[in-house]
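Worksheet: the structure to be examined is printed underneath.
All protein chains of the complex are present and in place, except for one that has been dropped.
Let's look at chain A:
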Amino acid sequence: MKQDHKHNPFKIPEDYFEAFSGNLMKRVEGKDDAIPKKDGFVVPDGYFDNLHDTIKPKLNVSRVKVIPLHRYRKYYFAAASIAAIVALVFTLNRGTADDITFEDIASSDIENYFENYASDFSSYEIAEVVPVDELEITDLMANSLNNEIILNYLDNNTDEFEELNLEYDE
């Protein structure tokens, strides 16, 4: 070999040939270790050993069911539906003598109608038709709420007291 005369300018990384067949086999077998197999997460010592003891006392505690308050928007539609019902009661009573009553209209249909066709009512317009003074908050909701549930909700869902200062200037 006359390597001295024909100087080879190309270099290879160290141990390239030693590792070559290993790397090749990995690729042939489809075991590409480009993605590490360990994820680095650990748990506190003895965590799994004590897990059952931690869970056991909690099994028979009946948890307070939290019913989420409907979003603001929902009140709007509920108020709108009540307005619609009130309006419809008058028209129907005057118009026809049919036996169709307002129970025949699914409230989801009414909400749907307002959602699709009449969403440009302002809250003032609705307030003009709905006797707000006589309304209780429970009239607008499907489920009755007790104080515990409300407190629980506020506890879990509001971080700042400012959020409680609702503004009515829409």
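We take it that a residue touches a chain if its C-beta (ideal position, glycine included) is under 8 Å from a C-beta of that chain, and two chains touch if they have at least 3 such contacts; residues count from 1.
By our rule, contacts and distances are computed from a predicted model.
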item: Hidden subunit of the complex - UniProt protein name among "Lactose/L-arabinose transport system permease protein", "RsbT co-antagonist protein RsbRA", "ABC transporter ATP-binding protein" or "RNA polymerase sigma factor"; value: "RNA polymerase sigma factor"
item: Where the unshown chain meets chain A, residue by residue; value: 32, 34-44, 47-48, 51-52, 54-55, 58-59, 157, 159
